[in-house]
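Below is the structure I would like to discuss, written out as structure tokens.
The complex appears here without one of its protein chains, the remainder shown in place.
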């Protein structure tokens, strides 16, 4: 019998030593926890955005934008600080014109001029515009909100070691941000119906096979809002 | 119509500027390329290893160990340097006994005493023992061979900016190492039948949905051996 | 008039907003603070060590080893966890034989076979041998205890964001570890008579010109022991 990390339960049960962190449920102390919103751009989240036709299935079937808003409100009420991790915005004469190489996902974003700086598509969805006290991290070039940015620094400077992740795109930016966060030592919660992707298949695979290995909790919006309201 | 990165082809075709890196096929110059073998432990790869029953399906159906050997031999013949990225070995009184938290995949490895230091299971499969000139990176705590180790430094110190990745485990360590490598600026090739996992389903999902976004090439053993033999 | 960071006091006084962190004295809560001992090798600290003739002046005139011991004892009494950041140990057939380049300080260490693995010189000074519960980070290749190691991860996993730094060598490893710690978001205290160097001149320059820019506190052993004893 196999548990959700792919390790045999029998062996697990056979080990006497059980540390606190093996059984403890994640808690959400405002002085330890940040809400991390990944790539809340109009191009992803708003009808008419360059990628909206790709996002539509997951966003609409799961009511993702509404869920993101509920979590944002619950976090603000609870005094949990908000961090936005924005993808690199396409710019004219862009710095990566002369790069030796590019991963496919990045080449596509470049060619499609996704999240173009100064345009509506490259602006945050109006409901996720930062307010004073929110932290907008430096733009990440590819998928992880932590890679080549100040996100880790910002979290540490606020004394935080737990993050709740919502936003776009489930199996790329969300999963990469989760993987980096876990490698960097953070305790991560992913909200499964406050993330979207380019189709349910890729998102379901990520939620089934990969995220349970790295996230300390995978919750619904209803569950996290309840936990934050206590 | 959608290309394999999930971006629309139409938009791609509509963009006049095509950089060299958008169309170029990956090449494998020995002075720019390293072969990266992830976690070639007996516990993963050898009959009797703690995780072998979980690995068996993918390893045996794809002939993974044999393919890894063919690629290793081709890389050595071509003068491509070999790097081993080893997972943290379980040790008594282990340093993470007092950690505040742990991702599930790491808690499982800890509880199961996987890759125990000084044991056969925590030793490299005999065919992948390093020889003089190979580089064994520092042990990684979780999944990415780059996180909290000297792997990026070692590759740079040898002047390399391309890596070929083989080994274990497809959707965890291999995919995390790929994601980190791509974020760090490397041009990555994954060999799809020289990696294994705990079942074809999780491995197929990783190869279908995630790896094509980050890998510049996903090749078979036959294909990479041919390219390295030219 | 210039303050110790090289910025004009007048301007400082002219700014109305004063954040708490601008005036607050560093405190040493055991659940937030780690003691970081850098490179406590016999080659550095013990009569007969390969570098002891170079270290002798600072170590003996400042009573550094005795001070390090007092701080270690005070930290243990206070329940502050101990971290050792060890320099790369020289090994035969060393992995960096084929590196393209090396900074001078590293080339010297390599040529002199400093901290040779398995020798007395490459062992910790007996008074600084780790005990159960101490954390020994991965070996750093050059000067910063954080570069290419798991030290940042280990501190985060224990929930710490403040470090007290002692050990060797003032203007290289100590100062680099301080600079990296500050960039990574830690609040750093350096103990000025529990660090040594290869002469008072280089150490004094580091303490006068550089460390005050990055350390939130520079204290004597007497001062830190008092603070830890409260």
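Chains here go by letter, A, B and C, matching the order in which they are written, and residues are numbered from 1 within each.
Everything that follows uses one rule, which is that a contact is a pair of C-beta atoms (placed from the backbone, for glycine too) under 8 Å apart; a residue touches a chain by one contact, two chains touch by 3 or more.
Since the model is a prediction, treat every value here as computed from it, not as a measurement.
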item: Given C:65, C:85 or C:184, the one touching the chain that is not displayed; value: C:184
item: Candidate in contact with the missing chain, chosen from C:109, C:137 or C:224; value: C:109
item: Residue among B:166, B:184, B:203 or B:217 that touches the chain left out of view; value: B:184
item: Identified contact with the non-displayed chain, of A:69, A:153 or A:200; value: A:153
item: Absent chain, residues of chain B that touch it; value: 152-153, 156-157, 159, 161, 183-186
item: For chain A, the residues touching the chain missing from this view; value: 81, 93, 95-101, 132-133, 135-136, 138-139, 141, 147-150, 152-154, 157-159
item: Touch list for chain C against the chain that is not drawn; value: 2-8, 11-12, 15, 19, 21-22, 24, 26, 50-51, 53-54, 97, 99-105, 107-109, 111-114, 141-144, 147-148, 161-162, 171-172, 175-176, 179-180, 182-184, 187-188, 198-199, 201-202, 205-206, 208-210, 212-216
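Here is the rule we go by: only the chains that are shown with their structure count from here on.
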item: When chain A is superposed on chain B by its C-alpha atoms, the rotation angle in degrees, nearest 5; value: 180
item: Inter-centroid spacing, chain C versus chain B (mean Cα positions, whole Å); value: 35
item: Whole-Å gap between the CA centroids of chain A and chain B; value: 24
item: Multi-chain contact sites of chain B, meaning residues that touch two or more partners; value: 99-101, 141, 147-148
